[in-house]
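A protein chain is absent from this complex, but the other protein chains hold their places.
And then chain A:
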Amino acid sequence: MTNHWVDIKNADLVFVMGGNPAEAHPCGFKWAIEAKKNRKAKLVVVDPRFNRTASVADYYAPIRSGSDIAFLGGVINYLLSNDKIHHEYVKAYTNASFLIDGGFGFEDGIFTGYNEEKRSYDKSTWKYQMGDDGFAKVDETLQDPRCAFQMMKAHYSRYTPEMVSQVCGTPKDAFLKVCEYIASTAAADKTMTSLYALGWTEHSVGSQNIRCMAIIQQLLGNMGMAGGGIGALRGHANVQGITDMCAYAQNLPGYLKAPTDADKDRASYLASRTPKALRPNQMNFPQNFPKWFTSLCKAWWGDAATAENDFAYDYLPKLGGASDTLSIFNAMYEGKINGFFCQGFNPLASVPNKRKVGDGLAKLKYLVIIDPLATDTSEFWKPHGEFNDVKPAEIQTEVFRLPTSLFAETSGTFTNSGRVIQWRWKAAEAPGDSKDDTEIIANLFLRLKAMYAKEGGAFADPILKLTWNYTQPLKPSSEELLREINGKAISDVLDPKDPTKVLVKAGEQLPSFAFLRDDGSTACGNWIYSGVWPQAGNLSARRDNSDPSGLGQTLNWGFAWPVNRRILYNRASADPSGKPWDAKRTVLKWTGSAWAGNDIPDMRPNAAPEEMVMPFIMNPEGVARLFARDMLAEGPFPEHYEPFESPLDNNPMHPNNPKAKSNPAARVYKGDMEAFGTAKDFPYVATTYRLTEHFHYWTKQSRINAIMQPEQFVEIGEELAKEKGIVAGDRIKIRSNRGFIKAVAVVTKRIKALDVDGKKVHTVGIPIHFGFKGATKPGFITNTLTPFVGDANVQTPEFKAFLVNIEKA
């Protein structure tokens, strides 16, 4: 979230699309209810289903799953053509005025530079026109036809209310009503907060769904404001934490883009990761990349990371190709992986196309399950009737189960959606032989290290020299780990302006990432978390909920990254002269000598407004991007593409261009394209989702959750049920081109047939959560049905829009 949970209470409009917080985030959703109760805020929901959030909304509009960009593009067009934008904000704080390269263009759904064979773009024209001074050229009048504002306006002019209705199936009047609600927050003192979750991410155009909202919030001037921003609602108590630590291969901790084979040495790696400012006087904060990266290398390899050996740059593995979940399971399916460590992950249930995943697991030599529960994955080899129809005699994979403690059985931190890191204390002893995850990993590491020490290896140094200074090497404590993540001074950190002045003494914990250095004098495990454990102690354990401003800015509760800032881009909550857009919700203001207010300034504290240092300090532009340059795979402006399994024959926005039917830049593996079904055989749009009563695939193992929702069901509309002769409670079979499941039919008024491109489209809603292990009634795994394709940027699978057929079982 750019803001945080409590801040939702400050909104005038809570706009929920691509998420169902009442269902999936009931505790955080209380703040939406608070906004309604105490601010008379409106709650508007756009979703394929009239869901639990819609049940308490002021307005609900239906949409065909997989058509969000068409809808949001329509909103952008509405705001621009009805002049419902926050002009001063757009002009000052976005790249609206930036001139775009003359070579960049867009034709019939495809941007300049497309290579159909590679399914990717040459993005060399997706950039600004650069002046002789080395900075991007701008037209402050916003009249130049090549400025981002005009190009955006032209791009979205095609997204008329009629087109939105045709593509999305949303009745035109309902779409316009939603637009009116959104447009009301273009006023300087009105805000909308956008809440989304997997309903936007789990599409082949997931990143661009969210980009649309970024554009809308810029046009409305809602970023940086209390009650504004964009709320990515995370699905797990600590999924924000795992993302921040980047426990995946593409990034190093703190979102540092990991080196690849192309990054031959430290100097060229740093050069390609450290941007230059694109406008004068901007903070361009990522210019500090070398400090963050060097401190990380020092945290990992300590004394072994020296200036002479490029701070152990060569110790880091270099990515040779894709390493996301889909690519790993594809490689496994192709027999290219021997062993798999599966920690806190139930891929048989949670990765698309269960059969492909199961076949992949069957090709492993060994599978290690590190989990508190006996997961479905741990029994992928075991027959469970038709729910898991496998032949163990044909599977040679050796499976090890290493039981771990649950979260409540260890101490440590959770980082919530609002980036607040909160310490939690161990509440109970773990049962049986289970061990903490850290203990298991420590054991594994130290045994491997001993083997390397004894037997040697091709390149043993990265393992032999890894920092491991824990009091109990076999049991690193959470406290030690958090201190290490925060970082410390290795030698005295000196004031760059006055080298006689010591800012942090050698051995002391660092107060924040502002003190990181690229000369090897500091170590830090994750720069964005720096400050969570300074010399004063563990700030994540603070529990002072005093709220002097009344805005929910409880700065002494836990610790929010970065530097305890609760609202990102908060400089934008004030106008260019430093006066808050809404004095009643002051986040920050210029006092005449400094930025101050109710948050940690997202700005150099003494940057006077006349210096024109712009609020989006992480961008080299200093401003937010309407035009996203070359940052995304499929284009600088979001464009509507159909899901890979679409009920339509073509993309109604580009009916004559088959290349532009589905995301042209999405990766599709051999065999997966063939496994896509067509509307002829699978006429219904299916979408998968979660229920309040359960948590992913865990709580089916808990009796009390099983009592609340005991059995797999599927939701269909009354009209479809009637056509198929299905009544509520019937058992039905749901088929996709990849397999089938059976479930109980819930027949509902809450899913309506939609009129899409002249065609009647029915939606089939399929909760996940069920499987063959647990206290719930044994059932099928929903991801038997889902397609093996992901978003073109981050490869999040397209769980939310695919095709099925249904029949009575």
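Basically, contacts are C-beta pairs under 8 Å (C-beta built on N, C-alpha and C of every residue); 3 or more make two chains touch, one makes a residue touch a chain; residues count from 1.
Keep in mind that, in the parts below, contacts and distances are computed from a predicted model.
The UniProt record for the undisplayed chain lists the protein name "Formate dehydrogenase subunit beta", from the options "Heme exporter protein B", "Iron complex transport system permease protein", "Formate dehydrogenase subunit beta" or "PadR family transcriptional regulator".
Checked against the full complex, the candidates A:Glu23, A:Asp376 or A:Glu645 give a single residue touching the omitted chain, namely A:Glu23. Per the touch definition above, the residue from A:Met708, A:Ala753, A:Val794 or A:Ala809 contacting the chain not shown is A:Met708. Not every partner is drawn; the one left out touches chain A at residues 22-23, 26-27, 29-30, 33-34, 36-37, 40, 50, 52-56, 58, 60, 692-693, 703-713, 727-730, 744-750, 775-777.
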